[in-house]
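Attaching a single structure in structure tokens format; questions to follow.
Of the protein chains in this complex, one is absent; all others appear in place.
Just so it is clear, A, B and C label the chains in written order, and each chain counts residues from 1 on its own.
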Amino acid sequence: MAVHTPGPVRVAALGAGRIGANHAEIVARRVPGAELRAIADPVPGAAERLADELGVDVVSTDISATLRRDDIDAVVIAAPARSHTDLVVEAAEAGKNIFVEKPMAVTLQDADRAIAAAESAGVVLQVGFNRRFAPGFAAARAAVDQGRIGTPQLLRSLTRDPGPFGGDPDRTPPWTIFLETLIHDFDTLCFLNPGAAPIRVHAMADALIRPDARNSGFLDTAVVTIAFEGGALATAEASFSALYGYDVRGEVFGSAGMITAGSAASTDMVLYAADGMSVDTARRDTDLLRSAYIGEFTSFVDAIRSNTAAVVGGHDARVALSIALAAIRSVETGAPVDLADIDVVGAR
Amino acid sequence: MAVHTPGPVRVAALGAGRIGANHAEIVARRVPGAELRAIADPVPGAAERLADELGVDVVSTDISATLRRDDIDAVVIAAPARSHTDLVVEAAEAGKNIFVEKPMAVTLQDADRAIAAAESAGVVLQVGFNRRFAPGFAAARAAVDQGRIGTPQLLRSLTRDPGPFGGDPDRTPPWTIFLETLIHDFDTLCFLNPGAAPIRVHAMADALIRPDARNSGFLDTAVVTIAFEGGALATAEASFSALYGYDVRGEVFGSAGMITAGSAASTDMVLYAADGMSVDTARRDTDLLRSAYIGEFTSFVDAIRSNTAAVVGGHDARVALSIALAAIRSVETGAPVDLADIDVVGAR
Amino acid sequence: MAVHTPGPVRVAALGAGRIGANHAEIVARRVPGAELRAIADPVPGAAERLADELGVDVVSTDISATLRRDDIDAVVIAAPARSHTDLVVEAAEAGKNIFVEKPMAVTLQDADRAIAAAESAGVVLQVGFNRRFAPGFAAARAAVDQGRIGTPQLLRSLTRDPGPFGGDPDRTPPWTIFLETLIHDFDTLCFLNPGAAPIRVHAMADALIRPDARNSGFLDTAVVTIAFEGGALATAEASFSALYGYDVRGEVFGSAGMITAGSAASTDMVLYAADGMSVDTARRDTDLLRSAYIGEFTSFVDAIRSNTAAVVGGHDARVALSIALAAIRSVETGAPVDLADIDVVGAR
Partner (left out) sequence: MAVHTPGPVRVAALGAGRIGANHAEIVARRVPGAELRAIADPVPGAAERLADELGVDVVSTDISATLRRDDIDAVVIAAPARSHTDLVVEAAEAGKNIFVEKPMAVTLQDADRAIAAAESAGVVLQVGFNRRFAPGFAAARAAVDQGRIGTPQLLRSLTRDPGPFGGDPDRTPPWTIFLETLIHDFDTLCFLNPGAAPIRVHAMADALIRPDARNSGFLDTAVVTIAFEGGALATAEASFSALYGYDVRGEVFGSAGMITAGSAASTDMVLYAADGMSVDTARRDTDLLRSAYIGEFTSFVDAIRSNTAAVVGGHDARVALSIALAAIRSVETGAPVDLADIDVVGAR
């Protein structure tokens, strides 16, 4: 079932919202060996509009029916976060290869359920940790692997969403900053410290952008510290509102040197004017990380065609999730949390 | 004839050498709305090898026959420089839309011949001045258009090919540094100083990388100064051997500010080690300018599909060529040369 | 007593070690209105050697006698850290203006004792938090004051000493990384978040450079998280061994933007060679921060001459110390620590 036959990989896009549309466009137009065959979105008209733009014939409001189509080899899940696990399982049971946006799951049981379903079905399961495919971050990992900075000792990863924050705190699920935003940084830190498991987590978080929503549990600003096996100490930082645009950066300090990766600059143009030197910044993740998005879908399709495992899969998602869950508990308790305890307790 | 019918633009790649292969891969895989239908190269086996890699069925050693095929809408000419004009004319007469690598021509008569043929046939004629599509240079032009630096007064453009220089001076056509290398910079300077015509040119050139070849007329290093209508003064600079990689940069200084564009950095990763901070540099034009190459072919296909003129066409190539011819005469005579004289004399 | 009479401020350098010699040279040669009158160091010959170099007549191995001299207006204390408080008190009682290297004290009682002595004597008391005078950090604070980034929400400060680490863990006093290294970052974070008091601290630390010394309590790597009144979250990071040189950087993210300050680059020269672009890095604090050192002593002398308070004084040292003490307790207990508890308990 997992052995891909010749011809392009036929993909169904499940979810046609902002990020789903980004993924669909990339699969349709930018990935060699892929064909966007179908688009499904429960919102009436959403799939049609995107399909028109991309020249796709098959549209549906029924995601479950779409993922079962015979003329589909793979699905891209970009539906609401809380539906991801069920869709992964459903797609796996239908024998489809799966790309799922982060988070793959928000409980460890769900993570295990998704992993088991994909393994049982023998399908590719890739998780949308796009930063691994950003050229600077990929080069950083290569440099770590080459020993250019020695053993990692201090790491940093941050995500700042472009502001002003326009979300609705009341419609933001609890702990979103950990489960959906910092989850990228937790994976990045593991990616940049290969072979070392996280063991202890401490988090501080607050509602600084929307202090009015603090009492309802909304959090928009957070700092998480993670101790890894081997001793490396890492910091992850997030904000929902960077007025200068989308900001994604990483740093690895090791026994022989340091690496930084990521830049907010949108091009290499520098403007010098009466108020100084300036560089325009990217406003959207889909602009700043466009080559990363193209890279992750190219990698996904390559994995399917070559019948190999995804570069970043279910187990990576589970590790990042476990850090997120520990961070959440740390905020709840005001104390550091051992990952071992999260693993024992298992669910939230 | 020039009105494109629905469906992808079917392209034939004429020339499967290093740059032809780059272009073919981009057309085949990276440009929405394009289909690479055929590859032709007179070198036995060259077209086949590339076609296998890209999944193209039609291959030939006969370029003329290929460009006449009925199932072809457009050609990409990446053959030796001295054959460009004839191929443009031939393709135009066959009613095909044309993308031609620079230089489109090496005499003004040839430039006029190519332009006339394309106009007469009503086909799109685009020239491979890729730098216009590099994000930093495109942003620079946009900033000029927006008046962010006022009126351009001093400009600079440079091209340094990656070293060590491995070419054979004996097999390098005379004046290559002006006709094939600096031609990019001449176009870039016009692009960054829109609406102003070049009027006077002075050039100095030498064989510094291969001084042994100086006596045979080989030139590998050059500096050209150009005065434009309105008074702006520009410098173009080239070398055949930059040991640090491919280097393409531009600068526009105006009455209200300055812009710089271009960077040799290959990613945004910075490495700090015992010998200082460092950034890896790109070695090949096809790496450093990859997004520019994708951009120019996307623009070419869009022009065909929307039945509009190319963003950078035959007249732009003619202007850049006239600067190159003036620079050559300046080296020959040791004196500045007025463009008006080049235009009157016409041919070389 | 504190009113400075006309003429240069006559300074005694107390301590002629590495950093004492740096300070003495700056006072002697780089600070308008200052005169280095005397040098004292208990190590035989140390004061003489430095005095010869700087053309100073008065040398002594008796620090206490030196600070009491009638021809001295001010002292620069660069003796071992644990002697700082007593020397501050002694100098204050002698009516001398005081510049004391950090840490001014390592217990809150001692901090209070130093502050009280200076206040009682009416002398200037300045603490060696040089980073406040580094041009980039000073510009960062100015930008914060001007509201250019809005309200600070996320801050970062780091100190990495140049490696390879050549210290002797057995001769490094306990908690040095907090009391002598990170004390700079604690002050920097307060400086860049003006008007907000630190309220809660969490720290993780380890011996990663010298794991063999871990069991004896040696720590060479640390990450500290600090929550401030108003909600801002800050991270301080330190390592004893950066192979690329001395690294001091800061970052302030606010509701309207972000600032970064600090660079490891030693000049604005960039070298492009076969292995990429590179910039040399500064190896020593006294090189990287030379203008900061000159700035702090210029400010000290200005304060004396204008009979005003030091720009950074005893209370700033006490706040930074309280964070350091909380960080130490956090490492001891494995839990976050409220500053209020440190203040109540008072001493360590």
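Following the convention adopted for this analysis, a residue touches a chain if its C-beta (ideal position, glycine included) is under 8 Å from a C-beta of that chain, and two chains touch if they have at least 3 such contacts.
Keep in mind that what you see is a predicted model, and the values were worked out from it rather than measured.
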Displayed chains contacting the withheld chain: A, B, C
From C:65, C:116, C:273 or C:340, residue that would touch the chain that is not displayed: C:273
Touch with the omitted chain, as defined above, among A:120, A:216, A:278 or A:333: A:278
From C:259, C:323 or C:342, residue that would touch the chain that is not displayed: C:259
Chain not shown: contacting residue from B:197, B:256 or B:340: B:256
Hidden partner chain, residues of subunit C it touches: 28-30, 32, 135-140, 143, 148-149, 256-263, 265-274, 280
Touch list for subunit B against the chain that is not drawn: 150-151, 153-154, 156, 160, 200, 202, 204-206, 208-209, 211, 221-223, 225, 227, 231-235, 237, 239, 241-244, 247, 253, 255-258, 334-336
Residues of subunit A (touch criterion as defined above) contacting the omitted chain: 242-245, 247, 264-265, 272-281
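Everything below uses one rule, namely that only the chains that are shown with their structure count from here on.
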Closest chain to the centre of mass proxy, which here is the mean CA position: A
Whole-Å gap separating subunit A and subunit B, where each centre is the average of the chain's CA atoms: 39
Computed distance of Cα centres, subunit C from subunit B, in Å: 56
Where subunit C touches two or more other chains, by residue: 242-244, 247
